[in-house]
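Just one protein chain is left out here, and the rest sit where they should.
Note that the chains take the letters A and B in the order they are written out, and that residue 1 is the start of every chain.
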Amino acid sequence: MTATAERIPTSALASAPALSQRSPLSDTLRKLRRHRSFQIGFVLLSLLVLIAIFADVIAPFDPIRPLSGVKRRDTPCIHLLGCPPSQPEHLMGIDGNNRDLFSRVIHGSRLSLQIGFTTTLFALIIGSLLGAIAGYAGGWSDNIIMRVMDVVLAFPSLLLAIAIVSVLGPGLINALLAIGIVSIPIYARLFRASVLAVKGQEYVTAARAVGGSGMRLLFRHILPNALTPIVVQGTLGIATAILEAAALSFLGLGAEVPKPEWGLMLGEERNSVFNAPHLVFFPGVAIMLTVLSFNLLGDGLRDALDPRLRIA
Amino acid sequence: MHRTILSLLVVLLIALAACGTPSTPSAPTSAATTQPSAPTAAATSAATRAATTAATTAATSAATSAPTGNLMKVAAPDCNYGDKDNPAGIKSIEATDKYTVVFTLCHQNPTFAQAVAFVTNSIQEKAILDQTKGDSAELSKKPNGTGPWMLKEWAHGDHITFEANPNYWGTKPKVKTVILRWSKEAAQRLLELQSGTIDGMTNIAVDDIANVQKDAKLKVFPRNPLTIVYLGMNNTKKPFDNEKVRQAIAMAVDRKRIVDNFYPAGSLVAEQFAPPAITPGHNASKWYNYDVAAAKKMLADAGFPNGFDVELSYREVTRVYLPSPGKVAQDLQAQLKDIGINVKLTPVESSAFIQSVRAGERTMFLLGWGADYPDATNFYDTHFSAAIKQFGTVYSDLAQEISAGGSIFDPVERQKHYDKVNDLIKQHAPVVPLAHGTSADAFKATVQGAHASPIENEKFVVMDPGKAQLVYMQNAEPGTLWCADEEDGETFRACLQIYEGLLTFKVGSVDVEPALAESFKSSTDGMTWTFNLRKGVKFFSGHELDANDVVASYESQWNAKSPNHTGEKLGYTYFGSFFGACLNGPKC
Partner (left out) sequence: MAQFILRRLFFLIPVLIGILFVTFALARLIPGDPCAAMLGERYTPEKCVNFRIIYGLDDPLPVQFLRYLAQVFQGNLGNSIRTGRSVTDIISERLPMTVELTIGAMLFATSVGVLFGIISAVRHNTSIDAATMIGANIGVSMPVFWIGLMLAYVFALVLRDTPFFIPPSGRLTAGLSMTPLLQEWNLQDANGLVAFVVGLISNSVILHSLISGKLHILKDGLWHLILPSLAVGTIPLAIIARLTRSSLLDVLHQDYIRTARAKGLPSRWVLFRHALRSALVPIVTIIGLQIGSLLSGAVLTETVFALPGIGTQLVTAIEGRDYPIVQGFTIVVAVVFASVNILVDLSYAYLDPRIRVQ
């Protein structure tokens, strides 16, 4: 069939099953522990998760309600750096609606993590299902599914997401749906490639010959084999999803005000880069750190699980 | 499997088909007949000319030397050619000699002079109009005007280069070249200005104004506010069918806080719908005082002691009247929370928002208006007249007063109507007028003659940067370079450098002064307007301006049956709002 439509070299995937030799798990863990990028990513992400869980405790102010008695867009007031103790401390300053920016950034971590996980999970499940059907059934259903995926991939993903949100109407849920939809094809292709790779192996042919059922094949042979690339791609996909959600919110198509979403915070203050840089700087850094942590994790996983995996 | 997908596709197609509503083709109807225009009826025109010259004897001997011989006249048979929403405004337009044009009106029109000065009513050469059929895309290719600037190059997407018209009749341009650029982002425009690559820019971001004012190299030019931003409420949606609820909200909004926080200096807290510069129209009356306790009580009286939930919709589009829509909406949300109202904010995409507001589908909405021309009709009629559905059922007492105020000429009499209008708006509270927002342009301090016009009619001809070229950066690219059928300010700004009307707005002001007309006068009843054209004004093509050019230019917009009335498919919306119905229209 037309495995050639792949953007991922199938040859690289085809050799994946040969990878696991002796106690693969401990091997992987050992590699991961030694991997510097992974270490840094892991620490960052753990911190972020903690912040998200304890956001209510950490954030000193309400992220939504405007404060009274503060100066709008005021620069950070940090006692350690010489801000008089008589003034209340605002680590990242005050935003354009008289709110404590630090509290908003802290609460934003919740949203961003939720966004990353839900969209990726959505795309992963649907994409894998489609890929499995396409790869397993082959023939016309394979053709139709993969052509539809080609059409989706024919558009730059963010542009397509923008178009979909424009149709559905702006809003966080719709933005998540759009990002999920545009990232389906990559999982479909990955999964299909794995299925095809396994399908050709002798032991699967043998299993089929002795009457192994489809379900059994799927869970015993195909899923474990597809897991490696999917996990790596999924981790990197979370990073992309967070970035794309931020971009949509930046354009006013994602999260609704007054939600403390980082991209939205950037978008609201897009013209403040030069006159109140803290309003743009801190949410930008928050996005960067979160995305970075997933990228580093993904890098580490890839190196540890399969050095030959060349998905960008 | 593939069958499933195919059937899905079929369902999708059916759904799509169902979405498209069946078309209701109705060819533009021709209600009234027109007096034949020049090309077809030279005989009648000649007869008219004979009559006119006989009547006005000595004064205008020029007419006899008219080389073309035939003078145009376009006239409606009577003043019944409009309909209820678009009443007939013009009776006839006539070239009485080579340099005189007479407009006869159907009723008094207080904004007539301003309309004539507006850029959509610029004068084009008759021969060129006939040749291009008045199509703005064609007319933009090699614009032919009488103004101080000629088009040298339009690098689509990037910039427009104008060069000085060496034969310009008025004050000569100070520089050889003007380059018009554009960028959507205010931060970007300011960065260009600060880095010295441009000489002037439109609309500084609100929060930048204070910084720019401190910069000795730059100078800020604030506009006199001619805008209104309002919180609209639809009386067909619960609970806004209750006048007390609307009044409670009117008291619960701290307008001063909004202006202080989200508007540049020079903006005003709105006490009425029309800004102070609009006279007649604005008066001394004040809006409700900000009073949370009174608002709460009023709300309780109305049957909502615990408040209610409501949706506030707005669009995330920066306008002079609303520089930060999201922030104002969030502030309103927080303010209304104080009287127990839970506001859900719903940003809606721009054009969909406008459509649904105008269709009367939005419960509570944040919108505004910037003046096209400084007259009360441009504020009141566009919002509260009988044809407007955005606040639900029309307040008929209010609509009546507005209609009366807009069809008479005497300012004192008009003000009496508008006094009542202001009282009625306060009583019914269909809107909470929030602010009259202003905007500011910025220039390098070295640019002489820099200015900002209240209606964004900046004229490059008086600007002198002290070097060979002036670079100016606005918000967006002009759509075309012929503005009769245009709608947006960015396009207007480009057009008014090239074209001129009979009258024009004074630099940086909303007062009119003669332009292509050397002088003009209206009859005492305001029903007849006579314009005496400036002699020796040449179009870029070399043709000398004459009265037929004026009549032809107006006819192309006014007469829906004119071969030159093609224009853009949207029609001549400004002409309609200035002069009412179109001949053979009834809409323009």
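The rule we apply is simple: a contact is a pair of C-beta atoms (placed from the backbone, for glycine too) under 8 Å apart; a residue touches a chain by one contact, two chains touch by 3 or more.
Since the model is a prediction, treat every value here as computed from it, not as a measurement.
Contact with the chain that does not appear here is found for just one residue of A:Leu32, A:Ile64 or A:Val148, A:Val148.
Across B:Cys79, B:Ala164 or B:Leu367, the single residue that touches the chain missing here is B:Leu367. If you put the hidden chain back, the residue from B:Asn165, B:Ser183, B:Thr377 or B:Thr438 that touches it is B:Ser183. Hidden from this view is one chain, which touches chain B at 13, 16-17, 19-26, 28, 85, 135-137, 140, 153, 155-159, 161, 177, 179, 181-185, 187-188, 191-192, 194-198, 349-355, 358-359, 367-370, 382, 387-388, 469, 471, 476-477, 479-480, 487-488, 568-571, 573, 576-577, 587. Where chain A meets the chain that is not shown, the touching residues are 1-7, 9-11, 34, 36-37, 40, 147-148, 150-151, 153-159, 162-164, 166-167, 169, 239, 243, 246-247, 250, 263, 266, 270, 273-274, 280, 284, 287-292, 295-296, 299, 302-303, 307-308, 310, 312.
Simple rule for what comes next: only the chains that are shown with their structure count from here on.
Considering their complex, residues 1-2, 5, 185-187, 190-191, 205, 207-208, 211, 261, 316, 324, 326-327, 329-331, 333-334, 345-349 of chain B touch chain A.
By the touch criterion given at the top, residues 65-66, 72-73, 96-98, 133, 137, 140-141, 143-145, 148, 166, 169-170, 252, 256-258, 268, 270-276 of chain A touch chain B in their complex.
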